[in-house]
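Here the complex is missing a single protein chain, while all its other protein chains stay put.
Chain lettering (A, B and C) follows the sequence in which the chains are written, and residue indices restart at 1 in each chain.
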Amino acid sequence: MNNQRRDTLKAGGSLGMLGLLAAVGLIKPEMAQAAWNKDAFDAKDMDAALAAVGAGKPAESAEISITAPDIAENGAVVPVGVVSKLPKTEYIAIMIEKNPAMLAASFTLPEGTAADVQTRVKMGQTSNVFAVVKADGKFYMTKKEVKVTLGGCGG
Amino acid sequence: MASPMRIRAAAKEGVTEVRVLMSHVMETGQRKDSSGALIPAHFITELTAKHNDKVVLSAEFGPSVSTNPYLAFKFNGGAKGDKVAVTWVDNKGETRTDEVQVS
Amino acid sequence: MRKQLIAAAIGAGVALASPAVFAQQDLNFDEYRAMLEDGNPAELYEMEGEELWKTARGPKNATLEQCDLGLGPGVVQGAAAQLPRYFADADKVQDLETRLMYCMEKQQGIDPAEIVNGKFLQGERRQMAALVAYVVGQSKGEKIAVDLSHPKMKEMYALGEQAFYYRTGAMDFACSSCHSQDGKRIRATQLPNITKPEGAAAGWGSWPAYRVSNSQFWTMQHRLWDCFRQQRTAEPIFASDVTIALSVFMAGKGNGAEAQWPGVKR
Partner (left out) sequence: MNSAFALRSALLSAAIVGLAACGKKEEPAKVEAPAPAVQAPAPVADDLQPKVEEMMLASFKANGIASLDRQKQDAVQKACSSPTQPDAETMKRLEAAEMATIQWPSDGNYTGGDWKEGQKIAASGRGLTWTDKTPDNNGGGCYNCHAMDPNEVSEGTIGVSLEGYAKLRGTSEEVIKYTWGKLWNAKAYNACSDMPRNGYGGILTEAQIRHVMAYLFDPQSPVNQ
């Protein structure tokens, strides 16, 4: 077994900790004030979501690849990875075309962090998954369809 | 009370790969309970990862990220024994930070 | 409650999955499953269970560190791969959960009735599930090696085999209705053929598991309980003979194969 977990710092967990963490420098004060892009996460269609992240109409790029299964056994957990080979990639967003709110997650990558992230998203139905990338100040995108199936007795 | 994250950070050939599992309901706010009442939204909104004191990733999540979120990323540098810390904040203002040593 | 949550599902509401052109094709989820293997959220339960194992609890304020899972007091590594087994101290065949319940009673003073009469995902059964995750995690990749030599194990195996084919309930189902042919599915869910060693090993060796469809960690007792629910029988009692017998049957038939628990399942 991996014993690393024993080194896990047991910090945080309550509302009051936030200030404390900020005070000890674990997080920046501005984080506590939530710069979360509400407009982008509330966007109900592609154009609105792209506008809210400042992407406008991104060009398709073959330099971006999406790693996701062709077919998912369940829509509640769909693994999605995005790799960008575009130089100076600084931002990656994952959008699900047919979800009620399209934007699932966005990542800001400081210099030195690889343009290679993986997460898992919920998909209500078979849909295109979009990867929107900002590189050297410009936006690009690519897409991949993931089919979602139903299993079990349904009882 | 937020539960601990499971963080693994491994350095190999000058690159550190970080994998994180977070314990969080990621409730969308659109599901109903058995009495038909909406279950309030409760999800992680922001996440920051640091290598020693340097921010190596910041992310924003929406409710479409799966329950018990998983995240994997890589950054240049990092040596055995360095610290990697991950902090998340959710829409209710709850937060959690966990830290591991790079292996 | 659970059902409605699933039915209402994840924001968008999972209706019938969208039409696709390959209805008659085999559904191949290998790629999907491979991508979930690393970072199985069951690891969160393993962490919790390991803490719990070492935490003094119950009326006797004791830890479980002296619990004998069959390989001696406190030995967790490899123990799950050899369960269920006959335990002389209890004079019973016990699966992992029954054994943990026994240890919780003897060492911590926790009343087994609290577990037997409880509900999955709640109270002491919730704690039990975390302990189960920890213990099976310590047998990850080990070969299933259940000793069937004791007469009581032999009897349990035979009873389990009979129970497997026992049709009853409102829809006439037995375990065998769904699990006795190769390559069958319920909806998109692939079903192991438990009448064969490889199928039995696939079933036995991948539960307990984290279920992505409802974000829950299910023990084998929980898995069997819900199988019977879907079979439309009456409710099986926690740790009852039928659950132990079916477990001995599956584990015994799967003997020799590698267990990949805790699993990650639809």
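One rule holds in what follows: a residue touches a chain if its C-beta (ideal position, glycine included) is under 8 Å from a C-beta of that chain, and two chains touch if they have at least 3 such contacts.
Quick caveat, the model's predicted, so the values are computed rather than measured.
Asks: Looking at the whole complex, which visible chains does the left-out chain touch?
Replies: The chain that is not shown is in contact with A, C.
Asks: May I ask which residue of C:Arg33, C:Lys106, C:Lys140 or C:Lys196 touches the chain that does not appear here?
Replies: C:Lys196
Asks: Touching the absent chain: which residues on chain C qualify?
Replies: Answer for chain C: residues 2-3, 16-20, 22-24, 27, 143-149, 151, 154-155, 157-159, 161-163, 165-174, 176-178, 180-181, 183-188, 191, 195-197, 228-230, 232-237, 240-243, 245, 252-257 touch the chain left out.
Asks: Considering the whole complex, not just the chains shown, which residues of chain A touch the missing one?
Replies: Residues 147, 149-155 of chain A touch the chain absent from view.
Keep this in mind: only the chains that are shown with their structure count from here on.
Asks: Comparing B-C against A-C, which pair counts more contacting C-beta pairs?
Replies: Between the two chain pairs, A-C has more contacting C-beta pairs.
Asks: Please tell me the distance, in whole Å, between the geometric centres of chain A and chain B computed from their C-alpha atoms.
Replies: 12
Asks: I'd like the Å distance between the centres of chain A and chain C, where a centre is the mean of that chain's Cα atoms.
Replies: Spacing between the chain centres: roughly 33 Å.
Asks: Measuring centre to centre with CA averages, how many angstrom lie between chain B and chain C?
Replies: Centre separation, chain B to chain C: 28 Å.
Asks: Please set out, as single numbers or ranges, the residues of chain B touching at least two other chains.
Replies: 4, 6, 28, 30, 63-64, 66-67, 70, 72
Asks: At least two other chains touched by the same residue of chain A: list those residues.
Replies: Those would be 5, 76-79, 99-101, 120, 122.
Asks: Which chain A residues qualify as touching chain C in the complex?
Replies: Residues 1, 5, 67-79, 98-101, 120, 122-127, 147-155 of chain A touch chain C in their complex.
Asks: Flag every residue of chain B that touches chain C in the complex, lowest number first.
Replies: Residues 3-4, 6, 19, 21, 23, 25, 28, 30-34, 39, 63-64, 66-68, 70, 72.
Asks: Show which residues of chain A lie in contact with chain B when the two form their complex.
Replies: 2, 4-5, 7-15, 17-18, 21, 25-28, 31-32, 34-37, 40-41, 76-79, 81, 96, 99-101, 103-110, 112-114, 116-122
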